[in-house]
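Sharing a structure here in structure tokens format.
Then we have subunit A:
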Amino acid sequence: MFPDVRSRPPAEAKAAARGALTISDLDKSFTIAGAPRAVLDGVNLTVKPGEFISIVGASGCGKSTLLRLIVGLDAEYSGEIRLDGERIATTSLDRGIVFQDHRLFPWMTLGQNIELALLNTDTPKARRAQIVADHIALVNLQGFETAYPHQLSGGMAQRAAIARALVTEPKLLLLDEPLGALDALTRVHVQNELQRIWMAQRSTMIMVTHDVEEALYLGDRVVVMSPNPGRIRRIVDVDLPHPRDRSAPLLHRLKDEILAELTARPADPANLVRLPGREER
Partner candidate 1 sequence: MSALLSRPWLRIGVGLVVPALVLIWWQSQATAGGARAIAFAPLQSVGTAFVELAESGLIFSDMLATLSRSLSGLAIGGALGIATGVAMACWRPLDRVLGPLLMAIRQVPLMGWLPLIGLWAGTGGASELIVVSISAFFPTMLNSYEGVAHVERRYVEVGRIYGFTAAQRFRLILLPAAMPLVLTGVTQAFAFAWISSIATEILLGVGGGLGVTMQLAQTQQRLDIILVTIIATALLGFAINQLFCSLRAHLLRWQASPL
Partner candidate 2 sequence: MTPQSRIAAVAAPLVLILLWQLACLSGAFPAQVLVPPSEVARTLAALASSGELERHIGESMFRLGLGYVIGALAGLAFGATIALSRWAEAAFGPFFLALWQVPVIAFVPMLVIFLGIDEPFKVAIVILAAFFPIALATFDGVRGVPRTWFEVARVYRTRLPDLVWRILIPATVPAVLTGLRLALTRAWVVLIAAELLAADSGIGQMMEMGRQMFRIDVVLAGVVVSGVIGFALDRGAKAVERRATRWRTA
């Protein structure tokens, strides 16, 4: 069913050496009350190494499920998810993830939490402290190494979680609504920081978000998904160099378009919510 993936020309495979993700014909269903229920249906997506992909969609469109499949927490799916040609079946230190709830262990200090990620890597013990310190500096949390998570603000904890995810130098970093629980101002701040980190690291990142503006500000491409079952509705190219200016007219135009797309009812166009921005065009 997927001959193209397996018999890929060597040249293309070589180009996709670091953090190239291919998703083809991905289906996923859960059994709810004895009946199967499709969550993802025929998802196809190719992510280039070093690319930043944003995924937006209404609740229940399977965005988070998609990330759980990619990171390997759930291996029951049909179709193919391949990272640099290798089929994903379980978790691996190749892939990092930042969850909406920071999931730092409350019983460890910030430094210990980050060092924990290196536990099963072959990084020499002597170098670990330095790597941890570097990553704490990367997310601007110097001085908080010995703080417990409950002593950090939401934004700081989320930055620490980002540092923990990056410390293993994953080829692919997944972000599952990482800023969803933050207040609006902190959110803007961490978005800027995320952009800076991504530009410094240039690893492949896939971020799921509810916030269209955030998706456009950070993403090279924005994947718009529709719910029940989760399908890719449209992929929007954001052709603007990083670092970006929030007030760029392109971003605003695309935002209006995507919002219209997300709020449209596919079956009945007459029910379409008319946004002011849309009326103008």
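As a working rule, a residue touches a chain if its C-beta (ideal position, glycine included) is under 8 Å from a C-beta of that chain, and two chains touch if they have at least 3 such contacts; residues count from 1.
Here is how the candidates were picked: all candidates are chains of the complex that A comes from, given by their letters.
A quick note: this is a predicted structure, and the numbers were derived from the prediction, not measured.
Colleague: Which numbered chain among 1 or 2 touches subunit A in this complex, counting any copy?
Modeller: Considering all copies, subunit A is touched by candidate 1.
Colleague: Can you tell me which positions in subunit A touch candidate 1 when the two form their complex?
Modeller: Touch list, subunit A to candidate 1: 71-73, 91-93, 95-97, 99, 101, 103, 105-108, 116-117, 119-120, 148-150, 168.
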